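Just one protein chain is left out here, and the rest sit where they should.
A and B are the chain letters, set down in written order, and residue numbers restart from 1 in every chain.
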Amino acid sequence: MTSMPTNVTGRRALLSQLWDENPIFRQVLGICSALAVTNLLLNTALMCAGLVWATTLSAVTVSLVRDYIPARVRMMVQVLLIAVYVIMVDIAMRAYFPDIHRVIGPYVGLIITNCIVMGRLEAFSSRNRPWPAFCDALGAGLGYSILLLAIALVRETMGFGTVLGVPLPMREAWWQPWTILVMPPGAFFVLAIAVWIARGRALAREARRAAKGGAR
Amino acid sequence: MKINTKSPLYVIAFAAVTSAVFTAGIVTLQVATAARVERNEKMREYRALAALFAPAWGLADPAALSDQQVIDLVDARVDASQTVTDDAEQPPLAFRLYRAYADQAHKALVGVAIPVRGTGFWDLIEGRLALSADLKEVTGLVFINQKETPGLGGRIMEPAFTDQFSKKVRGRQGREPLRADPPAAPGHPFLYVGRGSPTGPADPRYARSVDAITGATQTSLAVERFLNTDLRRFRRAMAAAHAAPAADRPGGGP
Partner (left out) sequence: MIAQAATPHGMTAGYLMLVLLSAAFTDNILLTRFLGMCSFLAVSRQIKAAAGLGLAVLFVTTVTAGINAALYHYALVPLNQAYGVPLGLQFIVFIVVIAGFVQLLEMVIERLSLGLYYALGIFLPLITVNCAILGASLFLVNLGFGVVDGTLFGFGAGLGWMLAIIAMAGIRQKLAGAKIPAGLEGPGLALVITGIMALAFLGFSGMIQLGR
């Protein structure tokens, strides 16, 4: 289990989660939802919002009570916390925004069991103060969102020929539906390419830094 | 006060208290919004019925009506009090009959709708299937609940899929309405989803076939499966009840 120093500043935590320790292509977390939700840009945006909400709130809460949670039941408590925050929103949506709920409803489970949320709680929030924990969680959520929105853009345009539900201009003339991209196996390939590009750039950056001899 | 977080008593107490507090919170929230959620569900069903019977009632755009207008319309013209049950197979299956009349007098029957439901790829799919008054044709299909993959199986809610069942839309395209009477050969399905186009009038798929959703194989298969099961069991339930709605109310009589 990774153990981070307990004096990491908020800014550093946020920035590292955004790219260097990006949850998707570095830590390999949050993949299930990345596959399921990225066939439509709108759903992806809502999912990312839901994830940022769940991660930040539970990170702050766990960090606040980290000294009081008994080690033996920490996972139960953490998972309960995450579930409560997400289900709260789910219930509110179901009552007051049924149209959005119809879109995001199937994904509620994917937010609660998203490895990113639990992963950051275990690795960071349970050992750090609330403000760094919040920044770390926000960074993880944003890092996740950036990559997912990029993937969704590709999948929706090539699979459905629309962006946010709006058809591309003059698509009858030049666009052919590439349905496999809309189905989950297609998600694997687009995600693999995204990971390839992102990781390639991150590794190149690290190599440049190491060559300069600077500390990270 | 230094708390010993390792003592068994503390562990149990902590776990019990947090579980109780959180569960109570969720339950409270759920109960508080229950009325609102129920109203949303009710509106979804009412709007589905309005959309299904709009052609028969001569309504051009049921979606433009306000919630209260839809409630008044459906309450006046639809009688949902009767249920027929098929218990030839276990478990017994009950169908609530939504009988739509031309007006409040409930004399001229214009159509019947039944609930259709089954397990899709992820969770239960539920809809309403509208049949003609003589139960021989499908006049429309609307889904009111599903949790299929958005963008794939979830597209069964879209008009692109459900219009294939609409008698009015098919008529505009020069196609016959889908048949809901028992197939010529016993054991054959009532309806085919994504089984190819019929080759001619003698093909068992003729006037019984719709396209599936590309990429949503499981959902399309599930829809085919439960539509056929429900149609089959519904006909048996009607026969058992000896109550063909059109038999005792020819359209237009006093």
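By our rule, contacts are C-beta pairs under 8 Å (C-beta built on N, C-alpha and C of every residue); 3 or more make two chains touch, one makes a residue touch a chain.
Bear in mind the structure is a predicted one, so any value in this text is a computation, not a measurement.
**Student:** What chains on display are touched by the one that is not shown?
**Tutor:** A, B
**Student:** For the chain left out of this view, which of A:15, A:32 or A:168 touches it?
**Tutor:** Counting the whole complex, the residue in contact with the absent chain is A:32.
**Student:** Per the definition of touch given earlier, which of A:60, A:76, A:92 or A:146 contacts the omitted chain?
**Tutor:** Within the whole complex, the residue contacting the unshown chain is A:76.
**Student:** In the full complex, which bits of chain A touch the chain not displayed? Write them out.
**Tutor:** Counting only chain A, the missing chain is touched by 1-2, 25, 28-32, 35-36, 72-76, 78-80, 83-84, 87, 91, 109-110, 112-115, 117-119, 122-123, 183-189, 191-193, 195-201, 203.
**Student:** Under the stated touch rule, tell me which residues of chain B contact the chain that is not displayed.
**Tutor:** Residues of chain B in contact with the hidden chain: 19, 22-23, 26-27, 30-31, 34, 90-91, 117-119, 122-124, 217-218, 221-222, 225-226, 229.
By definition in this document, only the chains that are shown with their structure count from here on.
**Student:** Suppose each chain is reduced to the average of its Cα coordinates; what separation in Å results between chain A and chain B?
**Tutor:** Distance between chain centres: 35 Å.
**Student:** Inside the complex, what are the residues of chain B that reach chain A?
**Tutor:** The touching residues are 3, 5-6, 10-11, 14-15, 18-19, 22, 25-26, 29-30, 33, 36-37, 40, 44, 122-123, 147-152, 154, 214-215.
**Student:** Mind pulling up the chain A residues that touch chain B in the complex?
**Tutor:** Touching chain B: residues 36-37, 39-40, 43, 67-73, 76-77, 80-81, 83-84, 87-88, 91-92, 94-96, 98, 103, 105-106, 160, 177, 179-180, 182-183 of chain A.
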